[in-house]
Each structure stands twice: as structure tokens, then as C-alpha cells.
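The complex is shown incomplete by one protein chain, all other protein chains being positioned as in the whole.
Moving on, here comes subunit A:
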Amino acid sequence: MAGVLLNNVVKRFGDFEIIHGASLDIADGEFVVFVGPSGCGKSTLLRMIAGLEDISGGEIAIGGKTVNDVEPADRGIAMVFQSYALYPHMSVEQNLSFGLRMNGNPKADTDRRVKKAAEILHITDLMARRPRQLSGGQRQRVAIGRAIVREPQVFLFDEPLSNLDAELRVQMRVEISRLHKELGTTMIYVTHDQIEAMTLADRIVVLRGGHVEQIGRPLDLYSDPDNQFVAGFVGSPKMNFITARVLERGASGVTVELAGGTRLTQPLNGPAPEPGSKVVVGVRPEHFGHAGKGDADLSVTIDVVEHLGGTSFLYASTAAGDDIVIQRDAAEVSDAPEITVSIRKSYLFDDKGRRLR
């Protein structure tokens, strides 16, 4: 069992800096998810922890021991690849036992570990098959099994579910969560799917362009994002962003005017931007209420309504042309082409995307 510490980790490919100093302290047994858009450096960071990429700057420690120059196999980690990376010419049983056999592990112990992993993952019946005779979900189990057999201190997952269909993805997500409870091992999990991140993580690390944008528990990221990027990334459907202008700073906070003339006052502790400067008001789809029941009212024109059964999503636009999504109970949706909604909860961001609070 071991925690993982990243201290100002930098990665350069040639002259090109990909990771610009990531620092992170992962506790023993914690489930941490790296999330971010494609190309932000999630895989690179994970592969640096694994030792598959060398570290251009900073320090990585696993279990209190600096591993910058430690061979991948000696870091006590096991990795599950997005493409599974199973040995195509070996049976499932051989795939699981290959590493142990190559290292002269006693046969009885190898058999025991393979058997245990197969039981945990319910692949006992598949042991004689080759990878190409397995479905995607079964391959994924084998790949996870191969990691379990190593009895690592830290599991690394690189988008393990992205090649699976939606239903299987949900199912495997639950399995991975169960596995974490069962083994209690530190897990670092990379995904660009924010739902996976929200459901699996003890803590989420949001990355963008090689920078750590925010680190926090899923619900903290949801309810208290540090910036516009995190606010937009976490939550589904996305948070709506409506442009606004600062009017004044009063005793109760800062008052802004939305493009349609709607005024909204927000409590503010930090410094307020100059009156007249541009800000962005963020409202989650679920934070729109009935007219008069919130901080401010907003009139919108409905473009499209999506009925999902229990809830409905209204795709609408404001007078100023901002596109917004409103979440409603299906029963409360009328046919009216124009409605007024209230903003029950909102976030304020300055013109650089930083949260004003």
C-alpha cells in the first residue's frame, strides 16, 4: 500500500513542454481521477508515474520513495491500458500469469494469484480463450486481472472503458468501484468522461493544457468550481454561461446586468472588478426555477424541447442571443414559445475565467 506524490512535475517532448509543473498528493488507498479534454496531458502524466515516460523536471514519489530513476517494474504499480494491450497469442490464463512466470515466481503462488484474480473478475470460465475470442468487456476484465495479479501498491488506469459501449461502460464502472472497495489499493484513473470522474473518484484532478486547473472532491468541484473551465467541465448538461456587465458594488455584494437587462446581485468577499467591466454569469441547467422564485428573472425563447421521461431539457436563447439549457420536471413543461425563468443559484467569473467569490 502506498500513496503517490507529484512535486512540480514537468514533461517536455523536445522543446515542447506538455506538463507545466503538476503537484499532487495522493493518499494511500485513495481513488483519484485525472480528467480533462483530449490532449491535455492526462496519459502523459499517468505514464510518467508508471515510468513509461521519463520525467523532465520535478519529482514523483510512490510510497514515500522517489521513483524518478526507478525502473517501471520496480515502482510497485500496475497499469491497465486503454487498448487493453493483452498478449494476443496467449490464452487468458497465460496473459494473467506471464509476468509472474517470466520472473520465476513459484508456480503455486502464481496459480493462487491467477485464480484469485479470475474469481474477483468472474473470468474463470474464459481462462483457455485467446483475447480475440473475447468481447470488449471481457478483454477489459482480463486486462484488469493482469494488473491485479501483480498485487501492486498503485493501480493506474488509462481510459479503460472508452472502447466499451455505453451500457457496458456503466457496468464496468460499478465493477471498478467495487474492486477499489475490495482491494483498498490506491488507484489513479484517467478519463475524459466527467461522469466517470464524478462517480468513481474520491478526488478529481482537472487538467487543461498541461496545467492542473483544480483538485477536489467531486461534489466540491460541482458546487464550488475555481474557474469557468472547471465549472463548464463538471456537470451534465454543461453549465450555462451568460455574458454580463458589472454595475456596482454594494453592501450585499456585486450587482451585474445581464445582456437582456436582468439584474443580479451576488455576495462577494474578494475584490470586485471595475464597474462596466465584462463578467460571465454561470448557471447550471438545474438551477433555473419558476419566475419570481430566485435571485433574478430571465425571459427566454424556447427553441427545442427534449423529453427524457422524468425530466426535460429546454434549449432556449436569451434576448441577447446566449444559448442556454434549462432542466425542468417533465410535468412542468408547457408549449409556450417564450417563458420567464428565475436564476436560483449562479456563479460569477471575470473576463479571464477566474471565479469571483
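Convention: contacts are C-beta pairs under 8 Å (C-beta built on N, C-alpha and C of every residue); 3 or more make two chains touch, one makes a residue touch a chain; residues count from 1.
As a working rule, contacts and distances are computed from a predicted model.
> What protein name does the UniProt record of the undisplayed chain give, "NADH-quinone oxidoreductase subunit I", "Carbohydrate ABC transporter membrane protein 1 (CUT1 family)", "Nitrite/sulfite reductase" or "Dehydrogenase/oxidase"?
Going by its UniProt entry, the chain not pictured is "Carbohydrate ABC transporter membrane protein 1 (CUT1 family)".
> With respect to the chain omitted from the figure, which of A:P88, A:G184, A:G261 or A:P275 is a touching residue?
Result: among the candidates, A:P88 touches the missing chain.
> Which of these, A:A27, A:A73, A:L219 or A:A291, touches the one chain of the complex that we don't see?
Hidden-chain contact among the options goes to A:A73.
> May I ask which residue of A:A22, A:V35 or A:A50 touches the chain that does not appear here?
Spelled out, the listed residue whose C-beta touches the missing chain is A:A50.
> Suppose we count only contacts with the excluded chain; which residues of subunit A make the list?
50, 52, 71-74, 77-79, 81, 83, 85-89, 98-99, 102-103, 146, 150
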